[in-house]
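A single protein chain has been omitted; all remaining protein chains appear in their positions.
Letters are used for the chains, namely A, B and C, taken in the order the chains are written, and counting of residues starts over at 1 for each.
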């Protein structure tokens, strides 16, 4: 891996706005030589800078934008607990500390048309993936599955055409993402022999999607979420159970991998879903 | 004591500005039926509202101003540690929680001319004392001893004429407060038979002032600072050693009193200065 | 709606209107600023530890704040049993809340004598025998660090009273269950777990402890997970009821202690920041019961799904 070394930076908050009732976007100013980040990598953010005894929280890099000697880092996040709610309360002009870019991102498969599948607030890393591969993979689809309008936000300059599934039927396909995928497969708009799935979302959705993709022969990569202690491989806190192949017996971490350095993106068939806390 | 019951209130910060390099003034909006506070009483303030595990910090009530269905509470404070620095960083519009008014304040002696003596940032309770007694005690003096200009701030509408002592000689009397008091005594501008001293400041200054006043026959009351756990008498953390008079043997707290309920204002001759941590 | 919720609990033979008490030494004599603390609404008030003679307590400074915690070194400052009975107790009784009298001492005889002077006095529903205070030079923590010593105190006090004896346990031991068992055998009726953890904080400039005596007792949210583990261990050790204590600052915290098997809880340091926190915790418990569709707090007590298997096997 020739990724840039992760760094600790103090970053100014430029914007911190709601996109919907449940989802927000926060934008940081970073030095122009930060990164570059692989799509699917994440940053560890001090959500409550004034309180020195709280761990950082991980967020996927949603977008980076360069310009005038600086880099803008966009995160898309949902205030769900103390840390993310404190982040939501940070104001433009304040600074906080970021560590990153961290982790192993998506590895787009050459020659295969990307189908990006995001559930809930899990659209963030798919945006950076789209941004980075739209040149090499001009064709693709972006599927977005949400409960309803409270999670549904506009995407600025999306890389691919968007299909939406809402559980309440308010917009697009009425139902779950898997229903939408079934429909698209039936219509011949997605195909296991020429397409590849890249996904992010809640673990139960990723589990179901992985089963679905494997059963139908789609290559699939999923970005997993779990609790992080450090985010860069020193605490062994973020263990993800993986299936062990024959030639891996005695592999270094038994059948656990670290979501923060071996992931967060894993091949769908690699994950031992039975052991993932959902 | 027919003091009003202390209350827990969430108060909006209206202003939070530096008065000098070292001293700030913060103003809160309170319900109009708050208080009234005795001069020398204090409030317990959540300095870091977002961090639920830090104790409150005590601040003397510097001024209260009524008007249009609300009450404005002024505190004058110095950012010296984590709590006070966090308070300095709070912005107008934010809310924080106050408990008060608390403690026993100054008990102005009828018929004696008040000499208010403040050291360093210790001018706060003397402002409210001046405000409250200027009608009954139209004559008086306000002495203000500071290191230098970094501690010296304008007092709006002071109750009495001001004399200043600066250790660096930049303004007023060149030297310590005791030097100024000596000079005033010599000049006959203050007199033990007709005046009374009310003071607030760092403990070593109060100790020296008490010795000075007692030796010369001035009645004196001092507002002490120590570490507070609760501020309303339940933790026994704020013990102040006092001299026990004959008829008090076996008194309830041995020779300790609680600064938060028995004080913070004590008669100078009551305090057992040898036992006060300075 | 709220009237239908039952917060009452039993600690052995004692029925408490709610499971939320205030802990010894963290609520004065219970009668300080009762409006501010909403003292009259509580499940019970454990008094400041009372000793036979008045005690002046330790030299200041007596407190030092640490991350999410507080070190104290009060040294059992109190007015002594006689003045407690004459002056403090009547005011406390006027609140109409169950009173648990915390009793301390250096030797078993002091505990006995103190309890005797409180016997027959109205309003006390139980004694809390404080064999675990780490802040007095003689006695104090020693009792709990040797199970025989703690048991000796309980045996002696058992002989002079019929009121329930709650034993306040120290967490500063290898096996709190062993101490609990010894006290149960000696006649204890319940346990309060836990008192403070021994702690130290040093001013690196002066090379002195922030507390004149050196070490003090650590309380507050910092110790909550440690206290909860000790409470679970105590619950498993004997069939006696346990009153949980240590770092409770919210309804969620308090509920954790009930879930692992405590019959009630005590709130200490958290009252310093929020004077009526114990009453607020009761409010929060009601909200939780409603959100879970439960009507009685008793349904939660001991509901923990323990990966080590059930308690009291």
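In the analysis below, contacts are C-beta pairs under 8 Å (C-beta built on N, C-alpha and C of every residue); 3 or more make two chains touch, one makes a residue touch a chain.
Just so it is clear, the structure is predicted and the values come from calculations on it, not from any experiment.
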Completion exercise
Contacting the left-out chain: of C:43, C:177, C:199 or C:241, that is C:199
Problem - Residue in contact with the excluded chain [from A:7, A:85 or A:216] - result: A:7
Practice task
Based on the whole complex, identify which of A:50, A:164, A:178 or A:239 touches the chain you can't see.
Solution key: A:239
Handout entry: Which of C:9, C:103 or C:228 contacts the chain that the document leaves out
Key = C:228
Exercise for the section: Determine and list the chain A residues touching the chain excluded from the picture. Expected result: 5-8, 46, 52-56, 99, 226-227, 229-241, 250, 252-256, 261, 275-277
Handout entry: Touching residues (missing chain, whole complex) on chain C
Key = 66-69, 71, 145, 172-175, 197-202, 204-209, 212-215, 218, 220-226, 228-229, 232, 247, 249, 252, 255-256, 259-260, 288, 292, 300, 303-308
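Criterion: only the chains that are shown with their structure count from here on.
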Fill in the blank from the handout: Relative to chain C, the most remote chain by C-alpha centroid is chain A
Handout entry: Whole-Å separation of chain centres (CA-atom averages), chain A against chain B
Key = 55
Exercise for the section: Express in whole angstrom the distance between the two chain centres, defined as the mean CA positions of chain A and chain C. Expected result: 47
Handout entry: Distance from the mean Cα position of chain C to that of chain B, given in whole angstrom
Key = 36
Handout entry: Residues of chain C touching at least two other chains
Key = 67-68
Problem - Residues of chain A engaged with two or more neighbouring chains - result: none
